[in-house]
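Note that this complex is displayed minus one protein chain, with the remaining chains in position.
Labels for the chains are A, B and C, by order of writing; each one numbers its residues from 1.
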Amino acid sequence: MEAVSAAQIIFIVVALLTVATTFLVVTVRNLIHAALWLVATLFGIAVIFVLLDAGFMATVQIVLYIGAIAILIVFAVMLTRRVMQDVGPQSNENWWLGTIVAAVFFAAISTLLWSIRWPALPGAVVGDTVLALGRSLVDPNQYVIPFEVASVMLIIALIGSITLALPGKQSE
Amino acid sequence: MSSEWIFVGIFLILAIIFAIIPLVLSRVVAPRKPHELKHQTYECGMETVGDTWIQFKAQYYIFSLVFVIFDVEIVFLFPWAVAYKQLPFFAVVEGVLFILILAGGLVYVWRKGALDWV
Amino acid sequence: MPELKIGDLLVSLYDILGWSLSLLGLHSSAVSVLQKIVSGFVLANFVMLTPIFTIWVERKVAGRFQDRLGPNRVGPFGLFQSFADIVKLVIKEDITPAGADKVVFNIGPVLAVMSVVGIWAVIPFASTMVGTDMNVGILYSVAVGAIGTLAIMMGGWASNNKYALLGAFRTVSQLVSYEVPMIIALLVPTMLAGSMRMNAIVAEQQVWFVVAAPLAMLIFLISSIAEVGRAPFDLLEAESEIVAGFHVEYTGMKFGVWMLAEFVHAFTISALAAVVFFGGWRGPLAEQYPLLGVVYFLIKTYIIYLFLLWIRVTLPRVRIDQMNNLNWKFLVPLSLAVLVVTALVDKAVPVGASLGVRSLVLFLANVALILVSISLLAGFSRKLQASENISVDSG
Partner (left out) sequence: MVPLSWYLTFAAALFALGLYAVLARKNAVAILMGVEIMLNAVIVNLVAFWRYGNPSDIAGQAFAVIVFAVAAAEAAVGLALIISIYRRRETVMAEQIDLMKW
């Protein structure tokens, strides 16, 4: 079928571009550029979510990762430097070990993945997934505990990060 | 992939093309007479020495930190708001509890003085 | 051939286009993609060309507010002033500063335009006329808008200029701060409509949501003005403090593209407010004749736009500490209170109650909330005045 192969072409193009930008994120010397490539990666992953019929996940990805976390990372990069360019090598002397570990990991996982017969795609998604998600998040038989615990966790993260990042009175 | 997202993709690409057209047009039409003085960074009077680096206030960072946490919580609330009409009363109360915990965090940062612009 | 209905002209044209394309023997999926490209092209043209008119309106009205004439030389009533400005911007020399990061420098304004124009993909012009009516509509508009923040960051950093970077930090911290009350305010109509679908939100407004959620509407408008960065929240271009903000180094058409993004953004938030709080295309006979709905929608949008313009030319610029205090110490707590009160009160209303009663109860709850917050503010300002008096006496 024609429509089927169109989805596959889009997937291949987006996936390759995303992996390429991710490669730039982990290798580029200039950290601001790395952060901007990270944004491109995150956007590519949002497109992958769209391909998976998870529109809500795609928008959340853009609101949270690109709109919030990426901005935070760019701020942090700028706060922790004295010059515009990053000079000197950006990887430590064990970089070859990292390469080997990552390559072995990827090879092992992908041989494992391709040796399994995965289920084919079940039919189209029925109903509004956002609605179902909203109900399950406050349903006592489902995920109400993770939901409330997540809010407590975020408060703890807020308190911790503010305590750490707020300049102390004595350091002024 | 549902067809509604195809339109979004097409439309975003069109938006980018529309933003590039005036830039290309001006590149074609506008004169280009480069001069060393023109390409200097804007500065009040003297020429800039060194790179752009400023010790900006940590306050900017604090605000974006608070924003990240709030953003996550609000995104959690969107599915709840969509399901709101079909939820029983106690489920709504659970959502309200979630908001109140969030408000507790706001009170903490406020008390701590992290929201004061100094 | 699909019949041509005047009341639903554009949708009929869309169908006719699809029909004639399929006559050419194209596959149905190719036809639908071509249809989408054509309709997207029309929509993008509408959005991008609107500023030509709104800039003229803006200058003319601002002139009248300030007892001036406004543009009056080029064409009748100065109508062609915007075209003259465009010509000027296009033929101006474009300078990229020497130390700039050229690629990022050029991507910045393009991304900014994309982020504001992209919002229009979900805005319904009429019951049948909407770019795409997806189930995450409201959140999508927030998400696309968030990319604009990043564009400003890129523009400010790539300029390699102290003032630009400082301006970008200021802008970004303002934008992210005001995003919080804006999203919370959008949660209220989502809750009342039970959907994030833009058209479902409009369809639910037999009684406009501004009745049931006046406070959410106000919070949304205030924080949206801050998101656009217009007066009184135009600290990002406070000339006396940081020259001109993040776009100091932008010249010629690149500067023009930033301005374009700003004007489109101002128009976009008016449209969003019209859709979410003022019933969008709703009006007499709009259900039967969708074309009439487009007219209602545009009238509402322009009224809100003029209201924002009125605010812009009337109020002085706020100070940066006032700007932050207004957001974190007033708007955010207030919007959380609105959300909680709306959630609890709407559930407390008996199930059988009519929509009018429901809206009235919510309206009264909002009024009570307004009274409480005003009395709190009054107490706070009394305390502030008292402490200032003491310091004056002792000093």
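Heads up, the rule we're going with is that contacts are C-beta pairs under 8 Å (C-beta built on N, C-alpha and C of every residue); 3 or more make two chains touch, one makes a residue touch a chain.
Predicted model, so just to flag it, every value in this text is computed and none were measured.
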Which displayed chains the unshown chain touches: A, B
Residues of chain B (touch criterion as defined above) contacting the omitted chain: 58, 61, 65, 68-69, 71-72, 75-76, 79
Sites on chain A contacted by the missing partner chain, in the whole complex: 4, 7-8, 11, 15, 18-19, 22-23, 25-26, 31, 34-35, 38, 41-42, 45, 48-49, 51-54, 56-57, 60-61, 64-65, 68-69, 72-73, 75-77, 79-81, 86, 89-92, 94-95, 97-99, 101-103, 105-106, 109-110, 113-114, 116, 118-122, 125-127, 129, 132-133, 136-137, 142-143, 146, 150, 153-154, 156-158, 160-162, 164-165, 167, 171
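Definition applied: only the chains that are shown with their structure count from here on.
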Contacts common to chain A and chain C (chain labels): B
Contact-richer chain pair (by C-beta pairs counted) among A-B and B-C: B-C
Chain C: positions in contact with at least two other chains: 134, 139-140, 144, 160, 165, 169, 172, 176, 179, 195-196
Per-residue overlap in chain A, given as positions that touch at least 2 other chains: 55-56, 60, 63, 67-68, 71, 75, 78, 84, 128, 130
Contacting residues of chain C [partner chain B, same complex]: 32-33, 36-37, 39-41, 43-45, 48, 89-99, 106, 109-110, 113-114, 117-118, 120-121, 131-134, 138-140, 144, 159-163, 165-166, 169-170, 172-173, 176-177, 179-180, 183-184, 187, 190-191, 194-196, 243, 248-249, 252-254, 256-257, 260, 320-321, 324-325, 328-329, 332-333, 336, 339-340, 343-344, 346-347
Contact footprint of chain A on chain C as seen in their complex: 27, 29, 104, 134-136, 139-140, 142-144, 146-147, 149-150, 153-154, 157, 160, 165, 169, 172, 176, 179, 195-196
In the complex, chain A residues that touch chain C: 2-3, 6, 32-33, 36, 39, 55-56, 59-60, 62-63, 66-68, 70-71, 74-75, 78, 84, 128-130
